[in-house]
Every structure is written in C-alpha cells, then in structure tokens.
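For this depiction, one protein chain was excluded, whereas all remaining protein chains were kept in their positions.
By letter and in written order, the chains are A, B and C; residue numbering begins at 1 in each of them.
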Amino acid sequence: MRKLGIGLLGVGEMGRRHAENLRRLVPEARLVAIADVALDRARQVASDLEIDQSYASLDDLLANPDIKAVVIATPDKFHATAICKAAAAGKDILCEKPLAITLDDAHTALQAVKKAGVRLQVGFMRRYDPAYAAAMKRIEAGEIGEPVVFKSIGRDKDVPPIAAYQSNVNGMLFYTNTIHDFDLARWMVGDEVKEVQAYTTVAIRPELAQYRDVVASVLNLKFSRGAIGNIESHAQAMYAYDVRTEIIGSKASIFVGTVAHTPATFMTPGGGTQMLADHFLTRFADAYLAEMRDFVHNMLNDRPPRVSGEDGIKALAIAVAAEESHLQGKPYEVTHSGSRTGTVDDVRMKAV
Amino acid sequence: MRKLGIGLLGVGEMGRRHAENLRRLVPEARLVAIADVALDRARQVASDLEIDQSYASLDDLLANPDIKAVVIATPDKFHATAICKAAAAGKDILCEKPLAITLDDAHTALQAVKKAGVRLQVGFMRRYDPAYAAAMKRIEAGEIGEPVVFKSIGRDKDVPPIAAYQSNVNGMLFYTNTIHDFDLARWMVGDEVKEVQAYTTVAIRPELAQYRDVVASVLNLKFSRGAIGNIESHAQAMYAYDVRTEIIGSKASIFVGTVAHTPATFMTPGGGTQMLADHFLTRFADAYLAEMRDFVHNMLNDRPPRVSGEDGIKALAIAVAAEESHLQGKPYEVTHSGSRTGTVDDVRMKAV
Amino acid sequence: MRKLGIGLLGVGEMGRRHAENLRRLVPEARLVAIADVALDRARQVASDLEIDQSYASLDDLLANPDIKAVVIATPDKFHATAICKAAAAGKDILCEKPLAITLDDAHTALQAVKKAGVRLQVGFMRRYDPAYAAAMKRIEAGEIGEPVVFKSIGRDKDVPPIAAYQSNVNGMLFYTNTIHDFDLARWMVGDEVKEVQAYTTVAIRPELAQYRDVVASVLNLKFSRGAIGNIESHAQAMYAYDVRTEIIGSKASIFVGTVAHTPATFMTPGGGTQMLADHFLTRFADAYLAEMRDFVHNMLNDRPPRVSGEDGIKALAIAVAAEESHLQGKPYEVTHSGSRTGTVDDVRMKAV
Partner (left out) sequence: MRKLGIGLLGVGEMGRRHAENLRRLVPEARLVAIADVALDRARQVASDLEIDQSYASLDDLLANPDIKAVVIATPDKFHATAICKAAAAGKDILCEKPLAITLDDAHTALQAVKKAGVRLQVGFMRRYDPAYAAAMKRIEAGEIGEPVVFKSIGRDKDVPPIAAYQSNVNGMLFYTNTIHDFDLARWMVGDEVKEVQAYTTVAIRPELAQYRDVVASVLNLKFSRGAIGNIESHAQAMYAYDVRTEIIGSKASIFVGTVAHTPATFMTPGGGTQMLADHFLTRFADAYLAEMRDFVHNMLNDRPPRVSGEDGIKALAIAVAAEESHLQGKPYEVTHSGSRTGTVDDVRMKAV
C-alpha cells in the first residue's frame, strides 16, 4: 500500500491524539517523525508509538525527505510561521485551528502556501463528525429550505488553569473555542457572516481581564443574505463538555449534538441522572480520525483538501471582528483584509 | 366558600382559555360576566360556559357591582387604557402581557393603579409552569451558584396570517413573544438587564417589513452585575412550538423545557420520530391555570400579586430597548423612563 | 345544553378525581350525587365540589331519578355487585377496572347488564391517553405491519402501606396494576392472549405472601396468531411512576411513554438529572378526563361505549390465568368461562 510520510509538530493533548490516530488508525499514513520544542516530550510520544525519529525543531523535521506532509499542532500563536516554513519546504499541511491569530499572519501563511504550490487543510474537524455530516447532507439536499437562524453552543467543562492564560501562546476564547462555530456557521448556512456583536463576561473570574480573555460570550451574527444567528461560548461550564447546534430553516430544522454521553441513567426518588460528555477528545474522537483519514487520502491522491486555507482565514476574520466588537462595545463588520495586532515574532513549538 | 367575582375582557384564543379556567377550574372564582367588542363572541363564550352576562364594552362590565376583579385579554394595544378604566372603577386586575406597548402608556397605567389603590398582576404565566418553577427553586436555593449566562428560545410553530400583522393591534415580535423571556431573564438571573443588542430578519417573509415586524430575532443581553445572555424568538419555526431556557451558573446549570411533547415514538429503518409540542395553550396549560388560581387566591386574601406591575414595566422597557436596537443597528441601553412612540389613542377591546 | 345526570359511587383517590372531572371539565355531565360507605367522606367531596346530594349507600343513590348513569369507583371487590344493582336500576355504567376479581362475578355482572339493556364501560383509561391513542392510530393504519412482540412496563413508585394489603378489598398486583397492560395487549396487538406464564417476587417484602400478593412480576404472553409478549409490573419501584409500552412490528415499531416528566434538568459535574413522573393521576390526567367525556357523550347520544364489558372480562381472564400461573408454577391457558374463587358475598362501598 502506498503511504503518505508524515511529520507531526507539537505533541500536546491534541497533537498526541493526532499522532495516535496517524500511527494506528490511518493505514494510508506513515508517521515518520515527531517534533516538539520540548524534546523529551517528543521522544516520549515517539517511544510510546514506536516512531523512530523525534526532533526538537521544525527545521529538523522538514529536512527529513521521507516526510511529504506536516501536521501542525502547536499553540495557536505559532501556526502561521510553521505553515510558512512547511510550505517553503514543499510539504502539504494539516494545521490545527485557528489558521493564525492575526489576519496579517493568516495572509502571509496563505501566500506562502500559494507560492509553494502545496496544499493546506485547516483543522475544523466538526465537519467530519457523523452528526454534523448527516445534518449537512440534509441541508445540502434542500430539506430544511432556506436557513433562517443559526444557533450554536460550545461549552468546555473544566476550569482552565491560570497558566493557560499566562502562557500567552493562544488566542482568546473566540480564537480557541468559538472559531469552530464560525466555521460551522459559514458551512451550514452556506453564506458569509457580515457582521457580529459580542457581549462577554469575566464576572466569575475577573483575573482573566488582564490576559485579555473572557469566561463566556454571546455573539450575534448577521449573514449576507438575511439569516441571523447566535453563538455562545463558555470556557468553564462545569457540568459538561456541551456542543450543540441548531439550524432553523424555512421548511424544517436540524438539531445537532447532545450533552448526554454514556447511556447509563441512574434512577432515584430524586430523579434520573444521565452521564454527560466531558471532553472534546471523547465527543469528537470519530471526527478527528475521519479528518485525518480524509486529509491523508486526498494528499495521496492529489486532491484538494476538504477544508481549505480560505475557510481558515474566513473563520479567523469573524473571530477578529468578534474580538473588536467585544473591545469596542458595538457591532463590528467582518472584513477579510487588513491587520489587527501585528505579526508573529518568533517560532516556538511548545505544543497545545 | 367565599368567591371572587370576576369580569373578563376580550375572548380571543387567550381570553377564552382564561374564561374556561375561571369557570371550571378555579373554585375560588366566580366568572360573572364576559365583555368583548364583538358582542356575539362574548355571548357565545358566555353561553358555552353558562355565564349569565355578556357585554360589548368594558364600561358596562365595570358597572357590574358583583365584579371585584377584571381579567384583561384584549389585543396588546388596549391593555393600558383598560387597566386605567378598571383601576378607576376600583377593580383588581390581571392583565395579559405586555403591560402596554409604550412606556408612556405603561407609566400611565401604573399610576392609575397606584392612585386607585387596586392591585395589578401581569400575565407572565411561565413563572407558574412546573418546570420553570422547579428550576427557580434550585436557583433560589443557591444550587447553581452565580448565574453567568442566560439563554432562552421561544419559537412559535405556525405561520401567522398576514391579517395578524395588518390589524396593527399588537406590538411586534419583542412585545408579543420575547416579552416572556425578558421576564424570565430578570426573574431567573435575579438581576436587571441593562443593555441589549438585536439582529432581526424578514428574509423569508419580506412583506412583514411594512408592518414594522420581523420573522425572527437574536437578542444579546447584558445584565447589571456581569451576567450575559441571549434570547432567540421566532414567529414561524414550522416544526413545533419550542420554548426552552438554560441558565449556566458558576457551580451548576439548569435546562428548562423540551420540544418533545406526546411520548409516542415511531421507530422505522429511517429513524425514531417523536411527537412535538405545537402550541402555547398545550405546552403551558398547567401554567395558565396555576397563574389564575394564584391571582384569585391572593386577591381574595388581600395579598400582593406574585407578578407585579413593576415586573410588567421592566420587561416592557427591555422590549423597547430591543426594538430600538433593531431599528438603529446598535446596542441600546435599557431605560425605564421616557416615552418612545406616544400614547394609546382609543380603547377598543377586540380580543387577542 | 342537554346533560347526563350522574351518580358517583366511591370517593377514594380515584373516585374523587372522577368527581372533579365530572363537576368541572365535562360540560355534558351533571354530577347529581355522591355516595360512599364513609358518608362523611361523601359529604366532604360533595361540599368541596358544590354537589347537593350525598349518600351512604348505593341503593339510595340509585333511587334518585335524576341519575341516568353511575360511575363506580369502589374497591375492586365490590365492582361486580355494584354493576348488578346499577343495571337493575336501569342506569348506564362506567366501572373502574377491574370489572371484577373473579370470572363468575364478571359473568354475573355482564348478564345483569345485558338483561337490563343498559350500557357498561370499563375504566381502561390508557386507551384515551394521547400517546397511546396516537400509537394505536398508526397501528390501525398498518404502519408497523404485523405486531410481533408486545412489551409493557407498569411500575408504581411508592411503597404501598401494609394496610392496603390487609384490607383485602382489592385483587392482587395482576388485578390492580397489570390489568391495564392486559387491556393494552389485546387492544394494540389486535389479538387475544391465549397463554401466560408468570414469575413473581416478594423478595424485598416477604410479609406480602400472607396476603397472597407480590411485589413484582414478569409475565410472558402468547397470542393466538403467533405474537408473543412480556409485561412487567412493580408495586414499589421507588424511583418513579413508570409506564411504557413497545410494540415491535414486522415493518416498524412504536414506543409509548417516558419516565421523564417535568422538563427541568439539573446539570452538575455529576451528571444531568431529570424530573420523573410520580403518580398515575399526574401521568394520565388527560386520559382520565378524555375517558369521562367520551363516556358521557356516548351515553347522551345512545352510542355504545368505546371500552366494553367484553373488554373487561377478557382482560380479567388474563389476570386470572396469570395468577394461576403464579400459584402453580407453570404456563396457564387463558379461559373465559368457569369460576376460580367463588363469588362476592357482600356489597360494601369503601372507596379505592
């Protein structure tokens, strides 16, 4: 069997899952090497998965001629530069979301990809989730008529440690969490978001303000052709990992997702208690795998990736507008050009 | 048994239900007379329910000395003037929501009530729904900690006939539908809404624009103490009558409502199909009855009503701000003073 | 409006609900009088509902010429004799389930009804539940194909007090609880049960054995045309009142019922807790009302009742066979003739 040689950059929680999937569950892939600024971590994962090579830098990884494609799972801040380097080395790329944390960086990355003639997929894995995919099939078949309202909820369960904010290597809530819903909004409604309005809160965790982040947000959306929407994001909802989307159409509607997870219910005089989902790696395990298989298959067969760099930058542009609305206290138009906060200055690879 | 003599004004769909409840299911009440500008309709309901008296005007109804309290179920536009007249006649009042459709009218009505020394309850019946009431009990007991996010959905099922818009006797979507969620927001979060931002759509029914109404809206909320929220309202969601609320707290959360109604599921190779709720009179049948019983009981026993005129005007103020946000395209502060569109000019009683 | 004069016999929990429904919610009925061996109880209910007459005996009730129909809600043991008397007095009858607790009594009662030319309905109110009715509509339309397996669960919540067993005025579990499922089995499968096999348990309450009753049972069914089934009944399931039925057909299936009741779910790190149903008067409130309206309407309009005496005796015959299987430890054929335990000896009316 012909196999795609792959190098993986960044083995935090997310990168490790990609490594496991690539090593064990994607027959068309050969995971050649793992790189991480924390070399001991790279070595450990390589050892666990019986991969021969591990590196402390992306440059070393890219120098390996057996590697034809690179999976980028570093913290958000380093995505864009990593893409530029991988593209310059002629590798195809699967980059975790978000594509970048500034539009300038994102444009730079896309230009590098274009110039090098390589292919880039952005990690919006929800498109591969069986429930979202089934919903989309019906939408594309016209079964709900015209989309009128898009609603999405993305609640993480556990309280992030303060170090996660102090490290300053990831974007705020809109870039790390809501970005998935921005992609869903565009994909499922089949239209672009043209304006957003955000309210946010740090009420129960005021110390986040100094890191320019928030605990939760509600975000209204206006689409180009007249649909409207709302996305709620929450960094620490406590009770569960809860991702659900509803599309209200002119003829019918679709609800995706459920907070119930393991189907065991404990029945007492006080009520019936269901077990809930607790983590994205559990809820979207199938989606991460399907995403990787699809990426590898398309690369091997010279096909375009299913989720493009264009999708990445358009979702990012909504995040940027959302942050502006949050900062300025008024609705903000989504624009895809222009920079907001300058460029990434260095390339580190400490993983997500 | 001591009974409260009641007169009912307006026997549209809602008023008729109140009449039935009063006549049959509220032992402490005696429904003395029914009034409606459409006298034949008043007579028909009176006959069906074996009530002796029916009138074509509120004045005639108020002249009846057996009537100690009045239930107002006219179209929205006539609520305020009806309250003023009933108060002047010394009757206690249960008025359907909204209290009025302008803040000026609302203030006028509340002053009339105050001056006359009568009591006024506004028809936010969801507070009496067993599920909402159970949720509120837990919130009040501190079980969810501090409310952080308030989410509510209110979707009506069937497409309203164009005549409902042409008649121009009711407020737009925020006044007829979302007003319930405004009350829930204040009640469940235990805080005031200080700012709102609305996006609306007429995309699938552009003819509504000329009647200054909309098909659907998403409305972001900012509360005084730091919580945030979103309310989505839909006039014609097609698939069901769907009212659900979620309160995300700092320790735990509560979800209220379900779109499933009659518990019969048809299982085929294509899936399992549940029967859904279709109307507020079905979904909230118990709430309407509990509301009426509580009102009657409190009036008979000289207690204050559970939902006050103050609650009515505060919810109305949010609706006014929401409409302003919709019209002006920017967030709008909730203010409780000042008028927006002038006063009600005439009193008609054609029922809801 | 023409109204049916009704007398009610027995105002325990069930009879009282019938009285309330008749008095308040069945416009075609006039509840003329209430009788109960405990006269004070009859008087209290009459007073609460503003009924003029109350009696301590069925004979007195039957002597009232305004009464055209009788609702019988005494303990099971007295149903048959009450039917005989009411029939002899020329009254139409709605009798609570079971029709009787011996087949001899049941035959005697049906003969009395036939001889008198009156009409008799047996209180299988589940047929009137919106969910069961919706399911039946689909079955009758052929949508599930041929019924293959009938499954039903009937679990009561709270532990019955020992006095309920000591009083010895009701049949055992099969007659008071499972009898509903026997009727559903015949009605939904559209076929007769020809054989049953029962296992029962008193494991957690051995003192019930001396009263010839059980805590729970599982009962296998064999139908005449080849379908099979199982009914589980439980007198004290602790967690909820839980009634559910599944019909597996050759083409599709239908599930009826849900243990969830009030739609409020409390979400904590430990899971999501739903509120459950707790009593038949709550779960089947609509069914009891629809049953009464239908009975009254049919009597007034000289139509046959929807649930017949024949239905009553056939369900009883299954209960008798089930008890025999329980006693003899082997499958038992359902026969509709012959007596089992002799006849009812006296008529008392102490209510359910």
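Everything that follows uses one rule, which is that a residue touches a chain if its C-beta (ideal position, glycine included) is under 8 Å from a C-beta of that chain, and two chains touch if they have at least 3 such contacts.
Worth saying up front: this structure is predicted, and the values here are computed from it rather than measured.
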item	value
Touched by the hidden chain, restricted to displayed chains	A, B, C
Per the touch definition above, residue among C:Gln53, C:Gln121 or C:Ser217 touching the missing chain	C:Ser217
Of C:Val148, C:Leu208, C:Val243 or C:Val256, the residue in touch with the unshown chain	C:Val148
For subunit A, residues in touch with the removed chain	1, 24-25, 27, 48, 50, 130-132, 134-135, 138, 143, 251-258, 260, 262-269, 272, 275
Residues in subunit B touching the chain absent from view	157, 238-240, 259-260, 266-276
Absent-chain interface as seen on subunit C, which is shown	145-146, 148-149, 151, 153, 155, 195, 197-204, 215-222, 225-230, 232, 234, 237-239, 248-253, 329-331
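Everything below uses one rule, namely that only the chains that are shown with their structure count from here on.
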item	value
Averaged-CA centre spacing for the pair subunit C and subunit B, given as whole angstrom	40
Residue numbers of subunit A (touch at least two other chains)	238-239
